[in-house]
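One protein chain is absent from this view; the other protein chains keep their places.
Chains here go by letter, A, B and C, matching the order in which they are written, and residues are numbered from 1 within each.
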Amino acid sequence: MAERRINNMEKIRTAVAQDLLSGRIDLLLGWEKGLYWWQSRPLFARNSEDLQRLTWDSFCVANLSGYLQEELKENKKIGILLKGCDSRALNRLVQDQMVDRERVVAYGLPCPGLLDPRLLKQEAGLELTALGIEEGEDRVTLTGTKGKSIAREELLLEKCRRCHHPDPVGCDQLLLPPVGSREDRSRFHQVTRLEEIPAEERFAYWSSQFERCLRCYACREACPCCSCRECFVEQEEPRWLGKAHENSENFIYHLTRAFHSAGRCVECGECQRVCPVELPLMELSSKIIKDINELYGEYQAGLDTEQDPPLLTYQPDDPAAFVE
Amino acid sequence: MHYRYFPGCTLKTQAKEMEDTALAAASALGIELQELPEWQCCGAVFPLSDDELITLLSPVRTLAAAGGEPLVSLCAACHHVLKRAQEVIKRNPDTREKVTDFLEVDYAGEGRVLHFLEVLRDDLGFDRLKEQVSHPLAGRKIAAYYGCLLLRPAKEMQFDDPENPTIMEDLLRSLGAEVVSTAYRTECCGAYLSVTEEKVATATAEKIVHSARRAGAEALITACPLCRYNLENIGGPALPVYYFSELLAEALGVAALKEVARG
Amino acid sequence: MPRIGVFICWCGTNIAGTVEIEQVVNAARSFPGVVYAGDYRYLCSEVGQKLIKDTIKKENLERVVVGTCSPRMHEVTFRKAVAEAGLNPYLLEVANLREHCSWVHKDPAEATPKAIALVRAAVSKASLDEPLTALMLDVEKRALVIGGGIAGIQAALDIADSGYTVDLVEKEPSIGGRMAQLEKTFPTLDCAACILTPKMVEVAQHPNINLLTYSEVEAVSGFVGQFDVRIRSRARSIDPSKCTGCGICYEKCPAKVPSEFDMELGKRKVIYVPFPQAVPNIPVIDRENCLYFKRGRCRICEKECPAEAIDFEQQDEIIERRYGVILVATGFDSMDLTGYGEYGYGQHPDVLSALQFERLFNASGPTAGQVVRLSNGRPPQRVVFIQCVGSRDIARGQNYCSKICCMFTSKQAILLKEKLPETEAYIFYIDLRTAGKGYEEFQRRAAEEYGVIYLRGSVGKVFPEGERLLVRGVDSLSGRPLEIEADLVVLAAASVPRRDAPELARLMSINSDRYNFFDEAHPKLRPVETHTAGIFIAGACQAPKDIPEAVAQAGAAAAKAVTLLSKEKLQSEACVAKVDPARCSGCLHCEAVCPYGAIAATETEERVRGELLTRTVAEVNPALCQGCGCCTMTCRSGSVTLQGYTDEQMLAEVDALCLQR
Partner (left out) sequence: MIFSESYHRFIDELKKNTGQDPNQCYQCAKCSAGCPVVAAMDLLPHQVIRYLQLGLLGELEESRTPWICASCFTCAARCPRDLDLARLMEGVRLAVLRLREGNRLSPADLELTPEQLEKLPAQALVSSFRKYAK
């Protein structure tokens, strides 16, 4: 496995190096290793030296498509590495006319699912600094313990465990062989669980969650759907939101953000991952996705750029009980 | 093709020839009908009032015993009761909870519930059946009689067009018989009344048989033991009434199996 | 803060009976910006309006708030008054103190504080009002009528007689519609053709009517006064300037298909006119079935045509034209009865729909006017009519009553009795609905004079028994089950909207009800208008109707259309949406949801780190915008706003309403 990964790395690097060095792209958005082994961070590669740092491992979690909007102002053409979820984000941005697809070279990386450091730590019962891992095909061995081995599926990030489309869609080229669709995974179990509890309890649940929100807006910054030039939270005229820490305002922020990403959310889970207080933000987005599916038929944002989003289309048989 | 098989009360007694011939035909056609290891009568009547939970217990127990595998019955009444009981379980979570808790089974309405005729039409196909017919019923003028329980309510039974069904006629054609169309083929014969209101049941049955006779039929087929009993039990000139399975076995040239593998 | 004046109306006792007017006036004086507050018994009266006008001048008012009835009632009245006093009319706000307050409360202790809150909200909004100006738009002096049945014909004639040009578009090769298929009409038993044909000819000869048969509307854009419409005029494969209508072509044509005009009972040729009195009397070639178009051989019609009018190469013609108004009169279909297996429709040749039965009486119909059984060609001795097939049926049909069946069934029974006096006629009905001039008398004549037997009840099933049909039913009045050996069974099929009605509704942006009948703007007060200004409806496309009703409605719709056409200019909507290009990120979701096609992409320039970049943003065409607000709903950053209803104004209202009392 390790060997294959190295081989994969070479394959990826060769493919993108060619384009970057020949000037087909001005910038490559990829990942490099961070400070620790369980961190990989965005890499902005402009030359062969930068490319040496390029990495593709089980921690390349950041969705890079969010950088495109800004970077395209200064670069003519950008290459970008995309996992399944990331590729759908790019497609969504293209559908929202935020990114000119002609100016992007998309390299798809079929994704086996990324590992959650928090789970690794929990399973090992050790600080991550004292831990190492060896990845097999389906299992991960924790070195530093007594060789504890765990099914990879159980160590995946929450978003990866509900991911149906690990293979990138709509890319210019796939750099690795596809891993196949995972429609066997359940996407909405958490939402269904929440739906089943009584409304007051549900309100109490969200109240206690939002109470912790710092309004740092990291969720918005990381979200590929949040492409407005000026977000409503910062607007002065009219002023939608106060600045004080006030739970009702936190509610307004999160619910409005969820509505704004309705029909756009590609379930990349970045909002939840970057949240410093670990709010379960994906549950909100998932609830809206589930509702849209039930009302207007199955729709997964960013999968098919030809299909118009359900909230922007009208069918004569659309349910309209709410206006009657 | 593998199915779980629910015989029901009458097929082990008065309608033995229905079971024997159907099982023989099935085995000739490569259709494996594995009888449920333990079963009890379906109750013969689907409970039409929602406060009659006890009558749901037996069909739901049977459905649960099939373990999600397709469940086949031969008798129209059994099929009706099982199919509709399954619909209740699927559509009414309250009832499902009460019934399954009482029975201590885990059943949420899974598995196809089929009449053997549906297996022949949908899973085997009448075209394939036709290829296997070795003794076609050429020149035999036969009318199909459906009765009530197979067809209605159509929304739940999803068996065939409730007013103009074709499945039995299609079967007869694939067996090489000459189909005689009769006006009363979907009219109820009133057989449920044969114990308490025999005269009513007989009068209703007579109308059906005599109309078939006038239309030129030499025999009738049915998929329900109770219909057969009632249609045979009339005053005046009668017509032979067969189970569809009897003619099926005949056309396939197989003798009735006496011994059946038990699940 | 602008100077605001508040005027509270008593509306007699309508408002004053429940709301303490004095309290409201006193409270209003304390609201920010209010420099005047007063009340009057009837503000909408001349005197009331004069009070407003005088006060505006005297107090130098810059904004006006009236606390009155619903703005739907009198907003226009008060805007006019404000304008006459020299203020921009959009600097007026209406607080709805009647429908939203006094009419829904009994207790003044509840109504008065609510009235105060409503006025406070209106004052808050008014302080943010900006003057708005509506555009003045031209009116194209041309009308489009869609559908050439009796309603469309009548409407086209009425508009044309008023001096305006009308394009009448009909999908079929001839105008005439459903009425042309009828033999006689109730309750007078006039021959349908005798009264319809003259009107059809008049249409063809009218100098102001441009007849487009075998044509369909493909696209509609624009707005009242300026609808841009694309019409596809299908190739007839015949040069109309050469054709003399001699009919040799269809005499000689070797290919036959079921005739739509005869409800598939008879056959027609592949080159055909639907019926002898067709207007225009020019055949069409049905290319789907023509041997030449299908297999490349035949061309007999071409050889036989003495006028050399056949043109196999003819192409569809696309007509793009602007109209001031559109009138929709697309009529109805007879419901498909295949779901009613118990009647044996489609299974037995002697079970017919009423429209099929009607064709049997017609001299040019499938039986040349002989009323016979289609199974054996012999006249029937007993006919059973069944009403409400598909109508009033929530399980397999339509919830509504089709309205015309009671009458046409009686009519057909009478026609039958006139033609075959010995034949028995039985009518199964659930309720007899004979409201209409001369209708009840007509139905009674059927029963009393002609001896038609009316049975109150239903039919369970029709059993083919030998050569006849055994109808098993019940007469509910006597409580008797009945069995009738009949020769013919006639089903009064429900009237349903045309199959393509939903598509047309979408094309025109007009509303439909749950059955796909087109919706009028108001069920009582605006029965021929739609919610889309400039589009009118007439006839059975709105709901099942008989001929007199369809004709009356067509006349009314034509009058409305002419009223519009007679105007030199129309004022556009002033409360239109506006995009702030600096905020707009250019996702164009607003364009996707705009029902009026009023939003499009445009380029804007901006400086980024010293460099000039162009980017795409949305832009509203104020002439097309109807102020519906869909765009403002869909814009996440609030870059689109509806003038007169800006986010700031709405929030100001909400804040004012939420203030502690």
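The criterion applied here is as follows: a contact is a pair of C-beta atoms (placed from the backbone, for glycine too) under 8 Å apart; a residue touches a chain by one contact, two chains touch by 3 or more.
Note that this is a predicted model, so its numbers are computed, not measured.
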Chains in view that the hidden chain touches are B, C
For the full complex, which residue in B:15, B:63 or B:220 touches the chain that was left out? B:15
Out of B:56, B:75 or B:168, the sole contact with the unshown chain comes from B:75
Given C:141, C:206, C:232 or C:392, the one touching the chain that is not displayed: C:392
From the list B:153, B:216 or B:253, which touches the chain that is not on show? B:153
Which residues does chain B use to touch the chain missing from this display? 8-10, 13-15, 41, 43-45, 47-52, 55, 75, 77, 147-149, 152-154, 162-163, 187-197, 199-200, 203-204, 225-226, 229
Which parts of chain C are in contact with the chain that was left out? 342, 388, 392-397, 430-431, 456-461, 472-474, 476, 479, 481
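Quick note on the criterion: only the chains that are shown with their structure count from here on.
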If you average the Cα atoms per chain, which one ends up farthest from chain B? A
Which chain would you call central, comparing Cα centres to the global Cα centre? C
Measuring centre to centre with CA averages, how many angstrom lie between chain B and chain C? 51
Taking each chain's centre as its mean C-alpha position, how far apart are chain A and chain C in Å? 48
Using CA atom averages as chain centres, what separation in Å is found between chain A and chain B? 55
Would you mind writing out the residues of chain B in touch with chain C in their complex? 161-164, 181, 183-184, 187, 211, 214
Which part of chain C faces chain A closely enough to touch in the complex? 502, 505-506, 512, 582-589, 592-593, 608-609, 613, 616, 634, 636-638, 647-648, 651
Of all residues in chain C, which touch chain B in the complex? 340-342, 347, 461, 463-466, 470
